[in-house]
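Here the complex is missing one protein chain, while the rest keep their positions.
For chain A:
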Amino acid sequence: MTKKRLVMFRAAVRLSVSGVRSLTRSRPQYAAPLAARCYSHGKQETDEEFDARWVSYFSKPDIDAWELRKGMNTLIGYDLVPEPKILEAALRACRRLNDLGSAIRILEAVKDKAGPHKEIYPYLIQELRPTLNELGISTPEELGIDKA
């Protein structure tokens, strides 16, 4: 009696093992595309879309001071250093609002955002140099206010 039961049990185990094997074999290979992550529904915004959105925000011709402040404070709140083209749009918005102080402040803020990565800020200034020269914005280093 016990031998039969053992045989039955062994057969059952073998079936389940083989069943598991077939399951793993039949699971499809699924390579998720980078833009569609699994942790939230809806489409993920690409870097280019993010940049374009912010450039158009700051490029509004009749942007007002509140919108400039709100935009900059929000942008600085993100875990990233903004691209030069976003900063250029923001600096031009400062020009439209006749606010040189805020333009210099923006440069200080992005330097602080770069944190320990000291090579980011010189790169940004290098990319922004034509705009800075055109608008006449001095960097904090040129004004000597980068040291306390």
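Here is the rule we go by: contacts are C-beta pairs under 8 Å (C-beta built on N, C-alpha and C of every residue); 3 or more make two chains touch, one makes a residue touch a chain; residues count from 1.
The rule we apply is simple: contacts and distances are computed from a predicted model.
Choosing from "DNA-directed RNA polymerase subunit", "Retinal outer segment membrane protein 1a", "WD repeat-containing protein 46" or "Cytochrome c oxidase subunit 4", the protein name stored in UniProt for the chain missing from the display reads "Cytochrome c oxidase subunit 4". Even with one chain removed from view, chain A keeps its contact list with that chain: residues 68-69, 72-73, 76-77, 95, 98-102, 104-106, 108-109, 111-112, 135-138, 140, 142-148.
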